[in-house]
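With one protein chain held back, the other chains of the complex are shown just where they sit.
As written, the chains take the letters A, B and C, and residue 1 is the first residue of each chain.
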Amino acid sequence: MTATPRLARKAREAEPDIDQLLDFLYQMQLIRRFEERTGEMYTKGKVRGFLHLYTGQEACAVGALATLQPQDKVVTHYRDHGHAIARGMDPNRVMAELFGRQDGVSGGRGGSMHLYDASIGFLGGYAIVAAHLPLAVGLGLAANMKKENFVTLCVFGDGSVGEGEFHEALNLAVLWNTPVVFFCENNLYGMGVSFQESLSTQVTTLAAAYNMPAVSVDGMDVTAVYRETLKAVEHCRAGKGPYFVEAMTYRYRGHSMADPELYRLKDEVEKYRKRDAIDRLKARLMEGGHLDGAGWEAIVERVEKVVEDSIAFADASPNPPIDTLFRYVTKEPGDA
Amino acid sequence: MTATPRLARKAREAEPDIDQLLDFLYQMQLIRRFEERTGEMYTKGKVRGFLHLYTGQEACAVGALATLQPQDKVVTHYRDHGHAIARGMDPNRVMAELFGRQDGVSGGRGGSMHLYDASIGFLGGYAIVAAHLPLAVGLGLAANMKKENFVTLCVFGDGSVGEGEFHEALNLAVLWNTPVVFFCENNLYGMGVSFQESLSTQVTTLAAAYNMPAVSVDGMDVTAVYRETLKAVEHCRAGKGPYFVEAMTYRYRGHSMADPELYRLKDEVEKYRKRDAIDRLKARLMEGGHLDGAGWEAIVERVEKVVEDSIAFADASPNPPIDTLFRYVTKEPGDA
Amino acid sequence: MPEMRMRDALREALREEMLRDETVFLMGEDIGAYGGSYAVTKGLLEEFGEERVKDTPIAESGIVGVGIGAAMAGLRPMVELMTINFSFLALDQIVNSAAKLYHMSNGQINVPMVVRMASGGGSQLAATHSHSLEGLYAHFPGLKVVCPSSPADAKGLLKRAFRDDNTVIFIEHTANYGLKGDVPDDPDFLIEFGQANVLREGSDVTLVGYSGSVHQATRAAVMLQEQEGISAEVIDLRTLRPLDIDTVIRSVQKTNRAVIVEDDWKFGGFAGELSAQIMERAFDWLDAPVARVCGKDVPMPYNRNLEFAALPSEEDVVEAVLAMF
Partner (left out) sequence: MPEMRMRDALREALREEMLRDETVFLMGEDIGAYGGSYAVTKGLLEEFGEERVKDTPIAESGIVGVGIGAAMAGLRPMVELMTINFSFLALDQIVNSAAKLYHMSNGQINVPMVVRMASGGGSQLAATHSHSLEGLYAHFPGLKVVCPSSPADAKGLLKRAFRDDNTVIFIEHTANYGLKGDVPDDPDFLIEFGQANVLREGSDVTLVGYSGSVHQATRAAVMLQEQEGISAEVIDLRTLRPLDIDTVIRSVQKTNRAVIVEDDWKFGGFAGELSAQIMERAFDWLDAPVARVCGKDVPMPYNRNLEFAALPSEEDVVEAVLAMF
């Protein structure tokens, strides 16, 4: 069962055309609803463990992932549903994974924080903050050594910037001229700590100090994200080494389902909701006459169907049999 | 047995006077000869384990340590003899430590890489690259919290800059406004790898990106080191937070006694020897009429006596008794 | 004695020690504004202020290193690493600095620091977030390792940790945070390290556990009594280093059989140490080989059934005991 990376067939244009914008809108809405329903499934006990919803940040995943080509690779953190879906991972299999079922992309072994679909170059959600940054550099190194022209998109949060591996990875990426786009989703908080309290400087100031281009972009504007990330990807693809993009964004929900949200005021959430990426793109398309009420309804309905289907699919999928417990510990000759 | 920090009684002047320069010369020569003789003691098998000589870098330790006051703290890396001596650690007890004897500053338990003398605020040589940088921040935090006006000098090599802890420590130091002078002895190599090959940027560019003052100074010029480090120390003492000094220097000997030195040419060593800090200061003092041949001879003789005495002292000191093996594993009430 | 949950007992210990000793301060990831990821530090920022309750960046190695430096300078920091899963990143500081400074400096410098972390599986947090590695820390001379199983123990041991002159690794099983129990409110209530607790007396077999696993052991003991008429003694080690093996040996000399119950992977885990020591010291008393009921040797799967199968259960303990008779 292999999926197809989204938009794999389209040439990447510096400015997205109307079709593409409509697709962005669809995707953002899909992620939004997928996450909302996932939250409900958590409350019902169908999804368990740590669940980090992506609501509010949709423009980041959709804008950034749209710049990639099929051969490219993605590694991201535990808040990974949005990136997975934007990359074209089958929502059915994502939801099945969240339910811990056999048909989940990770066979029910990974859960929300560990979505993998190697067939579309989606090489994982990682739950140890910043641990996947060096992995991205390794993927980039392999691209160079194997002379394969793939770019690695490495997504992480502002909280990762304090970790030592952030530093080690950026230094190595530049030293070895690896085609890696470091994509920092700065949603202002790492759990309950604001990034100003956890970082002595600006993210891009620091990133630029390693000798790579570093830009900050409005992460609630999908076109802006797309535009800047595309520059980054093209820079990498041209063999010019890594590139750093910081997307300023906001998560509407708590850090995880367990978060009492003591550290921020409802006002702040409201402020950002007013700048909602979906609302803005929808308004823009409507103003431009490219979308009307019926068109929007069609998108909503399409989305509802995909999301509800994913829940039905997940619910119907069996648990992995207990006698598979010892499977996939080490890979041995003759293994499937 | 407590030592006295060197120069503890002198006020720190922006420019060292002639007396102080003569003392710098003496100290540099003391460290030079101490290291040369230590190398010989290693060949004789009296000193063992990993031995990293400081020859060539004397101006760093002497210039930097002279800026400190008695209450200040020092943490440094494994190439620590120079800093220990410049701080006023008893050379007898340093040599005894290198010999692994009971009268060594660390009772023979630490060896060359782990000199400690808490009585003069010399809180150790650390052998895990960059591991002591966060410790320095902790000392700085304690100075703030306890409202004790001490500054922590944290010495490390260019090789440390690639480690994650470098990053974590600098960020924390600025965030918490700690009085720490980060003193990077850039001797161009971390073992056999030149810093250009291990760092994608300049050391001070990176340090400055954390939002702290960062300067680079000629580390083969003791006055220059003194002058810039003094600014750093005063900045810290005034409560303005951390400060970064990079001293460009060179080690004449291999990384450790085991180093075959395949990675650099004799020429390069010769080039730096021509800029020797001792020679330069000696010439300057002679040109200025502050030192003559006899004066230099007197310094040399004084140094010889101190160094030879240290060897005799070390030789005469007993090994720690075997039945003390289990001492100092944990500290319990009633322990000495 | 008020009844409270373990998380509240831990908070009380922190509060009381902060009130008693002004050199005590807390730092860690999300212990302040967020209230602690398991709500242990909730309210302490408000009570003690930012100077003594410090939110940190996500930088495990750095913040443990800062704790060490602060401890070297005479403060008594508590560093919370959120969970044991993230403590790998700080292991070098714990092992090479905190545990060794006292020895390397010939007794000149000690590191009185408490490092707290949550551990354990069972919440479907998957492979990277379900470690039980108390035994890993217990391996290093210079450290002390504490793993409470009840609210009262949690309080008494944590308070005691702040009065130790060494680095104490204090590991709390996530499944225990919600446990209720009576907790002394005497501000000098301390539990000494190295004193195992006989939770239940018995004569036929000794079950040894700590932290989370004593609860499986206790439930197994009840099942054994009720279903099989086998009388099991249950010992809670409380601290792994120092280890009170004497209490275990005395028990085994009485029961002649022992089962170790531990969440961690069996292979190369701490249960092996316990098993070996029991054999070494009670060889002639043993009627059967010491058994180990541990986690299965697989990375922890997310799926609930698989996770359940990967963890030791009371049924596994009962089965191991029955196999001895």
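Simple rule for what comes next: contacts are C-beta pairs under 8 Å (C-beta built on N, C-alpha and C of every residue); 3 or more make two chains touch, one makes a residue touch a chain.
These numbers were taken from a predicted model, which means no experiment stands behind them.
Going by the stated contact criterion, tell me the shown chains that border the hidden chain.
Displayed chains contacted by the hidden chain, ordered by label: A, B, C.
I'm checking contacts with the chain that's been left out. Which of A:Gly110, A:Gly159, A:Gly190 or A:Gly254 qualifies?
That would be A:Gly110, which touches the missing chain.
Tell me which of C:Leu26, C:Ala175, C:Ala217 or C:Ala271 is the one touching the absent chain.
Selected residue, touching the omitted chain: C:Ala271.
In the full complex, which residues of chain B touch the absent chain?
Touching the missing chain: residues 48-50, 100-101, 106, 108-111, 113-114, 126-130, 159-164, 190-193, 197-199, 255, 258-260, 262-263, 319-320, 322, 324-326, 329.
Tell me where the left-out chain touches chain C, residue by residue.
For chain C, the residues touching the absent chain are 61, 85-86, 88-89, 91-92, 95-96, 99-100, 103-104, 126-128, 135-136, 138-142, 240-241, 243, 265, 267-277, 279-280, 283, 286, 288-292, 297-299, 301.
Going by the touch rule given at the top, which residues of chain A touch the chain that is not shown?
That gives, for chain A, the contact residues 73, 75, 104-110, 114, 116-118, 123-124, 126, 128, 131-143, 145-146, 152, 164-165, 168-169, 171-172, 175-176, 327-333, 335-336.
By our rule, only the chains that are shown with their structure count from here on.
With chain centres defined as C-alpha means, what is the inter-centre distance between chain B and chain C in Å?
About 40 Å, centre to centre.
Let me have the rounded angstrom distance from the C-alpha centre of chain A over to the C-alpha centre of chain B, please.
Going by mean C-alpha positions, chain A sits 47 Å from chain B.
Residues of chain B touching 2+ other chains?
Answer for chain B, listing residues that touch two or more other chains: 164-165, 168, 171, 175.
Can you list the residues of chain C that touch 2 or more other chains?
Correct list: 56-57, 59, 61-62.
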